[in-house]
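Yeah, one chain of the complex is gone here, protein chain that is, but the others are all in their spots.
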Amino acid sequence: MAETKNLDRVVIRFVGDSGDGMQLTGTEFAKAAAEAGNDISTFPDFPAEIRAPAGSLFGVSGFQLHFSSSDIYTPGDAPDVLVAMNPAALKTNIKDLVDAGTLIVNTGTFIDANLKKAGYAQNPLESGDLEKRYKVHLIDISHLTSAALDGTSLSTKEKGRAKNFFALGLVFWMYGRDPESEIRRIHQQFAKKPEFGEANVKVFKAGYHYGETAEVFQTVYKVPPANFAPGMYRNITGNEAAALGLVVGAHLSGKPMFFSGYPITPASAILHSLARYKNFGCMTFQAEDEIAAMGAAIGAAYGGSVAVTASSGPGIALKGEAIGLAVMTELPVIIVNVQRGGPSTGLPTKTEQSDLFQAIYGRNGEAPLPVIAAKSPGDCFYCAVEATRIAIKYMVPVILLSDGYIANGSEPWPLPNLSSLPRFDVTHRTDPKDYFVYERDPKTLARQWVVPGTPGLEHRIGGIEKDALTGNISYDPMNHEKQVHVRAEKIERVAQDIGELDLRGEESGDVLVIGWGGTFGALRQATDGLRARGKRVSHAHVRWLSPMEPGLARVIKNFKHVMVAELNLGQLRAILRATFLVDAIGLNKVQGQPFKVREVELAIENLLGADAPLPEGVTQTRSANA
Amino acid sequence: MAETKNLDRVVIRFVGDSGDGMQLTGTEFAKAAAEAGNDISTFPDFPAEIRAPAGSLFGVSGFQLHFSSSDIYTPGDAPDVLVAMNPAALKTNIKDLVDAGTLIVNTGTFIDANLKKAGYAQNPLESGDLEKRYKVHLIDISHLTSAALDGTSLSTKEKGRAKNFFALGLVFWMYGRDPESEIRRIHQQFAKKPEFGEANVKVFKAGYHYGETAEVFQTVYKVPPANFAPGMYRNITGNEAAALGLVVGAHLSGKPMFFSGYPITPASAILHSLARYKNFGCMTFQAEDEIAAMGAAIGAAYGGSVAVTASSGPGIALKGEAIGLAVMTELPVIIVNVQRGGPSTGLPTKTEQSDLFQAIYGRNGEAPLPVIAAKSPGDCFYCAVEATRIAIKYMVPVILLSDGYIANGSEPWPLPNLSSLPRFDVTHRTDPKDYFVYERDPKTLARQWVVPGTPGLEHRIGGIEKDALTGNISYDPMNHEKQVHVRAEKIERVAQDIGELDLRGEESGDVLVIGWGGTFGALRQATDGLRARGKRVSHAHVRWLSPMEPGLARVIKNFKHVMVAELNLGQLRAILRATFLVDAIGLNKVQGQPFKVREVELAIENLLGADAPLPEGVTQTRSANA
Amino acid sequence: MSEAVKIKLSKKDLESDQDVRWCPGCGDYAILATVQRTLATLSVRRENTVFVSGIGCSSRFPYYMNTYGFHTIHGRAPAVASGLKITRPDLDVWVVTGDGDGLSIGGNHMLHALRRNMDLKILLFNNQIYGLTKGQYSPTSALGTRAASTPTGSVDHPVNPISFALGAGATFIARAADTDAKLMAAVLEQAYRHKGAVFIELLQNCPVFNDGVWEAVKDDPAGKQIILAEGKPLLFAGGTKGIRLGAGMVPEIVEVGEGPGKVPQTDLLVHSERGSRNYAHLLAELVHPAFPMPMGVLYREDKPTYDGLANAQMAEARQKQGPGDLEKLMLSGMVWEVGADGTRH
Partner (left out) sequence: MSEAVKIKLSKKDLESDQDVRWCPGCGDYAILATVQRTLATLSVRRENTVFVSGIGCSSRFPYYMNTYGFHTIHGRAPAVASGLKITRPDLDVWVVTGDGDGLSIGGNHMLHALRRNMDLKILLFNNQIYGLTKGQYSPTSALGTRAASTPTGSVDHPVNPISFALGAGATFIARAADTDAKLMAAVLEQAYRHKGAVFIELLQNCPVFNDGVWEAVKDDPAGKQIILAEGKPLLFAGGTKGIRLGAGMVPEIVEVGEGPGKVPQTDLLVHSERGSRNYAHLLAELVHPAFPMPMGVLYREDKPTYDGLANAQMAEARQKQGPGDLEKLMLSGMVWEVGADGTRH
């Protein structure tokens, strides 16, 4: 019998060919971990190709899972366990495995053709080098899988497809997960093709039993449940959460929702989700392009719907002109940007935070608008609700920034109590008396949302500068000056609705780390860790980028060092320097990958006096001119 | 006989209905002034409508001319002389006339219908109020014109159209201009319709003689010639100069030029000019929209042409995504933005400087590119040449910012000696040996410009991230990091090619005024004036906005106050604050109108301790947070 | 078209308080007057009528209508109007556009609105020029047009708006001249009653930049126009000439009547608004100067609209699945509960 050992946390990465089903394996194992009460965080990393040729380096698909008995924020810097299904997967991932980590390899795929495709001159499994650094388990999963399916009616190809379930069964055993619930899930998932369900269960069991019997694994690891606050939880990705948040936002405002979008990675999933919510009053429209999507959203907003569009960087670039129209006509539209690597087509399936400038500045003229950024998968929900509320309350387009990392990544998410969320019901004006199209609410500076169909309130709006009261076309110089300032002031007033700054740690100290968006997990974990080690390090995570969160003004000058950590070349940093005249330095990484906790720690330690080299590529940017 | 009085400078404004030919009158009088050796500066100000209904307030068209015997930089803050051809023109312009200024009114149009359209309840000419403030000359120009044409075969309508020549004749007399050369010009202009030429000359003479005989004008003013450096001069608008600069730029590089554009005010004139330069090797292409125009320019650049596109704010917004492609593929394209009032459609015929953020930041991802701004009509020429040179030398798209004010305004421009302009001939690589698509010049970091048609160098480029050497698609994290930094560094290296900072005044002092683009004239004149009065005020005018001119670093911290004057809400100011961490304050005006010299003076005087209120609308922006 | 309690309206009721800002003599005035008069006659509900436009002289139209109006950005009116119509099928949504706005920068949105059979009434003011930007040639300008951007003549083959609309899938296609108030009114009325994508080409004169471009057609209605009438042969020139389908499906102009060289009226093509698409294509290809131009309703077809189908799907979803239960939606996917004691359920 294998002994059982308790672990606080494990990072496991499944890697294989895109056709190998690694995303499914990862997701299933994540479910099991969540079911077992662990805190989890996942990071799927697919190739750009739909289905790259089998065995190629660029066709490797990965799924990393971090599960833990304590709070975690990220999918982990480096895997403790790597499951590699073919040579290409081994080649591209082995460098990440921690020293003395566990390596499980499907030897059945290490044939000449695959080795060549992976660029291995020699079979790396034969050199003995791997054993020097890692705990290596060489298993012919391919063979064991087809052996398990001997006698079934499946074709050889179909048999081959089941091998990920062998790997899944094996790790289930390794981490003492309950196989029964997984077997139920497999049957459920393949309810329409029961013969595949049967086969996959067979292979899953074979993997599980292999672990039990093969005696190669001396230890079963246990990661005890984490301490979750009581309540309902759901494992959720950022895109799912955003879709839910939009539905709920529309619901809270008492309005129907209209979503128009044009497919683009990694934003399409929001459209896909919402298209299934028709009975919730969500109308979805796949437009001919992003400009049309934005145009249609404006039309729907004008008609009185909660109007939403979502895209990624290149699509948002196309929407710029039309977003300006929404700014000018002061109509509420929510624009979601699930950021990816840029510029241009860039790295479509990778994450980045380089569209902040575009969000804040990417239009002609003085065209300010509120910009909010979600910090985690679950936070996409709250940001979507908040963006909706602000758009309606202030009659402005709002940009919600997400990114590929949190959009596709998942986390256990405590479900909000819907009834506790404040409603923000809309009433459209119907009284024709003394109606002025651009008359403003004295507090929010919002104009009134009058919709077509209202008798006696017929009026005209458009993109030419408008009279500050009547809304008629006006070329008057002073009117323009006034309107430009009012539109800017309106955005500043959104600050009235911004909650407390998300600050962790003291209000003064040695280092203030400032971040925004999907880097939250890595920054919080790194700073928490350092603080636990007695360092005077705080972390402020900015939610509203425009207007800038007022809370920052209070603290930003109380630290010896201010470091702005972003997955770009320093966009928030530039804005903070301009706003507060603090000599903020940058921590920047532009690799299509999230920060690792260790990278952030090292950078902070450097500020605290250590002189450790940062990992390759990551840069700590100091100002030359200041 | 009237006495003759010498004046140093005069600002005259002609205003009338769009149909009244005020642009022609102004232009002709400007020519006469230039011919007489004055320095001149003009400011045409048209209505947005093509031909607004006669007599309407929004149909008023104006042309302001500043002519002088000394150096001038602007068309003048306020007219000394106002020629108003109808009630609407009087109504909208009288407030600008200086106290005790000369007002010439065509009384013939002050009939009830017109008074009503202008919103006059009473005929303002009858109240006697005008005479209290101004030297008023009431002349029934309409009647005198048709009287002059009595007996000709012209219709009443045709006769009416000639009345601007009466006004022109009158001011010719007032300022002692030579009528003969004007008469020649009229004949020339109407060579194809000699009967109109005759008629206009008749009316012109009638106006001239009216001045001579009517004895209402006691004084003939003389503005002696200015002191011009020897050489050839040409009166030129910014758009004409830009077109010329592009032709010359292409010539200096030894390449054919391709211009693709989509019409938009106020940029269309560049397309119109270039369309006439076919024999200079300029191919022009009116594309279906701005995206196609940018796309076609990229295609032409790829094929080896000097590729140019021009537009204004909304069109540039549309080009954003495609500009990103040029950044990624590192192809030389010159993108001209003749800025107008924004946001959205905004104020299409008015000037503004609010597209700076869009130029620098308005694309997805990290997509830096060089941005240069022209400071005057003539400077558009040099900026166009320089933009071409930099685009080719560094293999980058370059944005050239102009604005409606300098694009339509004109100035006497010392013609450059073409042979003295340095050539920057292009040689396209043809050697297939060891060619790597993204191999870079060590100094400029430019990749080589290899064009299709070159045997053995066949290669593929595109918008996905490319391998730093081969240019093949690369999803490698470190390669992306490297390429993002290289593209940024390449733009920084453009600084190697930036000349001296345009600094007037000492390198330290009380106030440093920083400006960019078309505000040059007002800023220089205001600061020169203050310095002449002993103030420690300097003026730095930034030409390259990206990369930021290196010269600024040396001086920006040497002044008590730094004031960034812009026709926007503080875009350059934000960039300078972020770059240099100086508490620059802003002088901002967003009225579709250029700065007045007096506005700038007042703002500076305030910084020097005066406490004068600024004119309405203009704001001096101080930092709340810093 | 909304079910209206018929109220008597006059043209004045459709006029907004804004000064009309077109050039004197612009064809847009006549179109505006006819639209105002026709909508008054039809007793539309002003509050349920929306005019959406792009940018151009023609696109200033909404400002002058005392209805709801949206002057959007260049070329995007069909997109904005689509979003409005899908979410507000109760409204009558008109789109006003120009040959530049609708066929140059906005060609794609036009194509897709027509293809989807979006219930929009699209009026394209074709003056074969860019008016607002001061006279550049447009996609409908004839080859060789000398204009601001083409001093030596354009080298673009023009697009035929009717062919384009037909190829795109419009379900109601018509043509009228700006000054032919009677025909335009008749066409507008039928368009108003049509459910689906309406495309009307209005031949509009721009006296400033392209004066008289339609003069030959407009000044000689008998000789240069075929006034289409359901079931009637394609006749013109006072009935002395007609259009026949020649060999190879090529339309021919023939002299109609008895005697040598003349053909009987029965040989002519007979107009049918709901005729085949091939017949409609033939009509579309009849263009001046080679042919007289067919005026009136060229083609119509009843076909489900995008907005109709989309809203039907919404209703069906609600009916089948019941009104959305948010609590349940939140609880879908992988859900678990942690009890007060921190244990999972």
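Every chain is named by a letter (A, B and C) in the order it is written, and numbering of its residues begins at 1.
Convention: a contact is a pair of C-beta atoms (placed from the backbone, for glycine too) under 8 Å apart; a residue touches a chain by one contact, two chains touch by 3 or more.
Keep in mind it's a predicted model, so treat the numbers as computed, not measured.
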item: Displayed chains contacted by the hidden chain, counting the whole assembly; value: A, B, C
item: Contact residue for the chain not shown (choose from A:Ile183, A:Ile236 or A:Leu271); value: A:Leu271
item: Among C:Arg116, C:His194 or C:Lys241, residue touching the chain not depicted; value: C:Arg116
item: Residue among B:Ser260, B:Ser312 or B:Asn588 touching the omitted chain; value: B:Ser260
item: Option touching the unshown chain, where B:Val223, B:Ile236, B:Ala267 or B:Ala584 are the choices; value: B:Ile236
item: Residue numbers in chain C that touch the chain omitted from display; value: 104-108, 111-112, 115-117, 139, 152-153, 155-160, 163-164, 166-169, 245, 248-251, 272, 275-279, 281-282, 285, 303-304, 306, 309-310, 313, 316-317
item: Touching residues on chain A - with respect to the absent chain; value: 49-54, 56, 58-59, 261-265, 268, 271-272, 275-276, 278, 284, 286, 288-290, 314, 344-345
item: Hidden partner chain, residues of chain B it touches; value: 31, 34-37, 225, 227-236, 240, 244, 247-248, 251, 256, 258, 260, 277-281, 283, 285, 287-289, 291-305, 307, 321-322, 324-325, 329, 415-416, 418, 451-464, 472-473
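As a working rule, only the chains that are shown with their structure count from here on.
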item: Distance between chain centroids, defined by C-alpha means - chain A, chain C (Å); value: 44
item: Euclidean distance of C-alpha centroids - chain B vs chain C, Å; value: 39
item: For chain B, residues contacting two or more additional chains; value: 58, 314, 344-345
item: Multi-chain contact sites of chain C, meaning residues that touch two or more partners; value: 55, 73
